[in-house]
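The complex appears here without one of its protein chains, the remainder shown in place.
Right, subunit A next:
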Amino acid sequence: MRKIFPVLTVVAAIFAFWYAAVPFMNVKETLTGLERAGAVVVPDNPIERRDASSFGLVLNNSFAIPATYAQERPRLPAPHQVAQDLWKTTVMKKVTSKRSLVYHGWITLSATLLGFAIGTGAGIILAVGIVHSRAMDMSVMPWAIASQTIPILAIAPMIIVVLNSIGIQGLVPKAIISAYLSFFPVVVGMVKGLRAPDAMQMDLLKTYNASDNQGFWKLRLPASMPYLFASLKIGVAAALVGAIVAELPAGGARGLGGRMLTGSYYGQMVQIWSALVFAAVLAASLVLLIGLAQRRALKRMGLT
């Protein structure tokens, strides 16, 4: 209970701010609609209204405030409108429906999980190479860092197009973009983790005349687990972002990214917000799952 209270306070503050912002964001379209329906609005000239400040419009037409919360196509939907749309597109729709967020969410999630698996695997392998070979440390690490300075939005369409031209499409290109974002935190975390054992620990193995291989499996790898889990949490969230971004140029309007894109084509802000909230909940759940695995694994290893 004491843990949930600060969280609820922040949530309440966000909702208060959100609700307060809705009238100002939606007032112009609302007044146009009301005027058409015969209401008297101030000012009555549409061009004047276009140039007026939202703040003044809301003050002068306070009667229109309730209507700003019930727009068909609001510029900023109110939280309850997003909630209604979410309910409609998750619970009320069959999961096979093209309008179901669960359907689109699964498309994005499958690419995310595949990409996360590839990214984690590649990250661990690179980290092992970097720790064991000075040449790899010097050559790979700068490239890994450089790879993350390229905007993913710029490189995603290239990857989609290149892979499409050699006949790979659908899940795999999205997973690769996903992996592109998620391998990096794993590399950084694992390099740090594999180097975590101190000089004394390494000396101890030397007194046993242990091979590098034995040192890796018996000391370095177990010692790196706390670092790996911390990286996985960042990596899985990045993988989801990667999958969504990959869906923007992929076309076909599939996945959460596709929903966001079609929402913006057709001015359906509610649809964008729904997809956004759904993606956020998905990311939070994935991070939570890894957190649970982390707690169980590290507790069993006595590392907490």
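Here is the rule we use: contacts are C-beta pairs under 8 Å (C-beta built on N, C-alpha and C of every residue); 3 or more make two chains touch, one makes a residue touch a chain; residues count from 1.
Everything that follows uses one rule, which is that contacts and distances are computed from a predicted model.
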item	value
Name of the absent chain as recorded in UniProt (options "Methionine biosynthesis protein MetW", "PTS fructose transporter subunit IIB", "NitT/TauT family transport system ATP-binding protein" or "Phenylacetate-CoA oxygenase subunit PaaI")	"NitT/TauT family transport system ATP-binding protein"
Chain not shown: contacting residue from A:76, A:196, A:210 or A:230	A:210
On subunit A, residues whose C-beta touches the chain left out of the figure	200-201, 203-210, 214, 218-219, 222, 225, 301-303
